[in-house]
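Note that one protein chain is taken out, while the other chains of the complex remain in position.
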Amino acid sequence: MSTTSATSDSHNCTTCPQHAACGRQEQKAPGSSPPSAMDMVKIALGLAFACAISALILGWVYMKTEPVKEKNLKAREETMIRALLGLDEGAKIFEIRRYLSMKDGRAEIGYLTPRFLIEFSDTGEKIGLNELPENLQKPSATEDEKDRFALEKMHRPDRPDARYIGRFFVGKKDGKLAGYIVEGSTLGFKNQIRFFLALESDMTVRGVEVVEHEEDPGLGAEIIQKYFKNQFVGRSSDTISHLEVVREPLPPDWRKALEAIGEIPADEWIGLHEADLAKHPNIYAITGSTISSTAVTNGVKRTMQNFQRRLALLAPYMKEALP
Amino acid sequence: MSSPSAKVLIMRGLFDENPVFRLALSLCPAVAVTTSLKNGLLLGVAVFCVQVLSSVSASVLKPFINPRIRLPLFVLIVALWVSAVDMILAAYFPAIYAQVGLYVKLIVAFAIILSRMELFASKNPIWPSTLDGIGMGLGFLLAMILTGSLRELVGSGSILGITIIPTKPLLLAVLPAGGFFTIGLIMALFNWIDLMRGKKLSSGGGAHG
Amino acid sequence: MAAEQKQRLTLSFGPHIHYPLGRSTAELMWTVNLALMPALVWAVLIFGWQALALTVSAVLGTTLGEMAMCALTKTRVTLRDGSAVCSGILLAFVIAPGMPLYMPFVGGFLGIVLAKGVFGGLGHNIFNVALIARAIMMATFPVPMTTAWLVPKFGQIVPDGTTMATPLAVLKEHGLDAALALFQQMPDTALGALAPWEKLMLGLRPGCIGEVSVVFILLGAAFLLYKKVIRLYIPLSVIAGTVFMGLFSASPMLHSLAGGLWLGAFFMATDYVTSPITPRGQIVFGLGIGLLTGMIRIWGGYPEGVCYAILLMNIMVPALNEWFPPRRFASRFEEVNA
Partner (left out) sequence: MVEAKVIGKHEIMINADIPAPAAANLRLVNEQDADIPLTITALNKKDEHHYIATTAEPLSATDHYLLSSQANGMSVTLAPPFFSVLIAVIISSALINNFVFTRYLGLCVFFGVSRRRETAIGMGVTFSIVAVLAGFLCWVLNHFALVPLKLGFLQIIAFIGIVAALVQAAETIIKKVNVVLYKKFGIFLVLITTNCIILAIPLLNATAHAGLWEALALAFGSSFGFALAMYLMSCAREKVDMAPVPAIFKGLPIAFILAGLFAMSFLGFSGLKFM
């Protein structure tokens, strides 16, 4: 019977995948006499000891690597943000985190700025303002600590749950606002596409950067190409809301111009190509991937629209909220 | 086992008992992350480290290990090194880790590591065990480099992200199916080389698949 | 034991099992190739010489692939049996008519090597060669494979390069009205204005080279039936399954007439090597194809699903042969073992 032949297979050969397992079998067969109570205790203690040691070693590695991990992740994000906003090392980047708590279908939104936690009701009234404790205002404060603070403040007994739901970044240079980065996501062909939308302080798009996607290679995956994502650059918030996705082929000269962004800083490029932007009022879909193209376009539209409403709410507090 | 020379130990891992192309062990990442050479390299290095560290640990700890709990302990050792390597990679190579993270964690289920500990390290002194670990680790690394560069070159026309062919010659190579085809063809190539060298086709990996 | 003996006796591949005794594989394959000609002539009429050129390119690819594999394995060159040519023509039939010429060559070559050559040649492949070649092209050249549809025009010699979406793609993306509006752009014949379903039957629509004309495919299929090359179990059950799924779609008419259903049902699913041997197995096989086709079209990621549906059911064939063994054989076994 095949079952037995499988067994014999694994015993005949020294290099089969099953071998680790056969070793175990062979080992067990001769030692199948039940171990004495003393042996059992010894084995249990030995195993427990080994586990404890491993946990200790891992704990130590974790403590050593975790700060580095967080620092590197942050640094990576910040580099991307600076590049998107065209800011140098002198400029400052602030993160604003958003939290949500629900009650009877009514929402409360909290914004955690570097200095305050500001809470709003879902109709846009301010219902709370808490200053962050000293240690959380330092740049060294971790996301974890900040989240804990915000959720504790928002998680009152009558609120069943509160959670973190999103964030955006504000760039500041020489004391002036230098642009925003908003994190957005949209449902692509199969899975979520996560992207950063970079905006000038007057809400003109400076750039779109896809940070995570699972679109098909050669088709939807082209959304990360300059010729597609740079089509959003230079659009005002009003034109964004009227953008349409068209299936016409991308004109070659327009493609060339779009691919130049990056070599030319985005703001200069916008100045140079105002006429072109008016000439190409729509987004040219990636050939063969209308679904992915439309998904990104709708995502950008929605992110922009939502962000403007949120910013309008926060604007009065912006000055004092940032150090 | 009379201890073979260092060269024999290492060459064995690289070719005759290459863990991917010959033994057909540790296949999952060999197909999964080799869409680009960079990913392949990172995972190859990770496996190399885990393999060497585990083999050495097994050899060092051999006198203290109660044979009854040898296997659980070996699994524990592998898991320990995998977790450590996983955390270190996550900390220092965040960009690539984001793409291959799951597969780094899954090294723990690699039959090859456990089987080398069981078959070699637990029966041999430290030095040969280290060499054996290095050989097997290098064999895996070689497989990853070979597959990774082939797939990246054919699939996206580049090596390490540097464009070599301006188009994408055969996009298929970076797709799931392409991974299977590439490995299958490389295995056939190994067999063909054997045939040319006048060897009989080894029944090792071939017959076992 | 029973199980063991049963296993030894499930082998059943190669065209000879299905085919009336006394005729060779070559005769059979060339009959199929002949039956494909009406659809090819129609394609050249509406898409221009490009359709013929692509067919030649695909046939060259499969032929060269076959020769390469024969050289590698040092076996007799098996071109004369016509199966490589048949795979080539069928591959060309399921691709868009506006593609660059080299693409079907690449697809055909890889397809025949990977799906047939490495398995030991005709009779041993698990998958339909032409469809694997198409799937390879889908993966390798996704953009032309999904966009290079030419607008059909009568008597055009050189295509003017105007492309448009296929009815099923439009149906999927923009709904029924848009898909029906598409037919107003299609040319009419000298007989006067035609209704959409008449255009679909005749083949006045954008689509794959060989799939557009239901009438000419049926003409070829009738020839095959007359020659007793194919039987109706598979085609009818494929069509039944697809039409049934059509009830869930926006337009049963487009669903059953506007895709590759007819070509797939009569010429692809009926491939001897990659379909089950018993009528019961064949009916299950066909129904499976029909249901999967509908599923992919209605809920899946592609507007057309016949190709993948047949490939998926090809996977099932060895299992189906096991589940539905030839009756006489199976009953004899039980007696022997009783």
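For clarity, chains are labelled A, B and C in written order, and residue numbers in each chain start from 1.
Please note the rule applied: contacts are C-beta pairs under 8 Å (C-beta built on N, C-alpha and C of every residue); 3 or more make two chains touch, one makes a residue touch a chain.
Here the structure is a predicted model, which means the values were calculated and not measured.
Seen in the complete assembly, the chain not on display touches A, B, C. Check C:L114, C:A130, C:M245 or C:I283 against the missing chain and you find that the one touching it is C:L114. If you put the hidden chain back, the residue from C:A135, C:A148, C:M245 or C:L287 that touches it is C:A135.
In the complete complex, the residue from C:W149, C:F183 or C:Y308 that touches the missing chain is C:Y308.
The chain not shown here touches chain A at positions 1-7, 10, 16-18, 20-21, 24-25, 51, 54-55, 58-59, 61-62, 66, 100, 102, 104-107, 109, 120, 122, 165-166, 187, 189-190, 216, 298, 302, 305-306, 309-310. Looking at chain C, the residues touching the absent chain are 3, 7, 10-11, 13, 69, 72-73, 114-115, 117-121, 123-124, 126-127, 132, 135-136, 138-139, 292, 295-296, 299-302, 305, 307-309, 311-312, 314-316, 318-319, 322.
Counting the whole complex, the residues of chain B in touch with the unshown chain are 24-29, 31-32, 72, 75-76, 79-80, 82-83, 86-87, 102, 105-106, 108-111, 114, 176-181, 183-185, 187-189, 191-192, 195, 201, 205-209.
One rule holds for everything that comes next: only the chains that are shown with their structure count from here on.
Set side by side, the interfaces A-C and A-B show unequal numbers of C-beta pairs in contact, with more at A-B. Among the residues of chain B, those in touch with two or more other chains are 171, 175.
Within chain A, the positions touching two or more other chains are listed as 218. Considering their complex, residues 170-172, 175, 177-178, 181, 188 of chain B touch chain C. By the touch criterion stated above, chain C contacts chain A in their complex at residues 1, 3-4, 139-140, 142-143, 146-147, 173, 301. Residues 106, 110, 114, 118, 136, 139-142 of chain C are the ones touching chain B in the complex.
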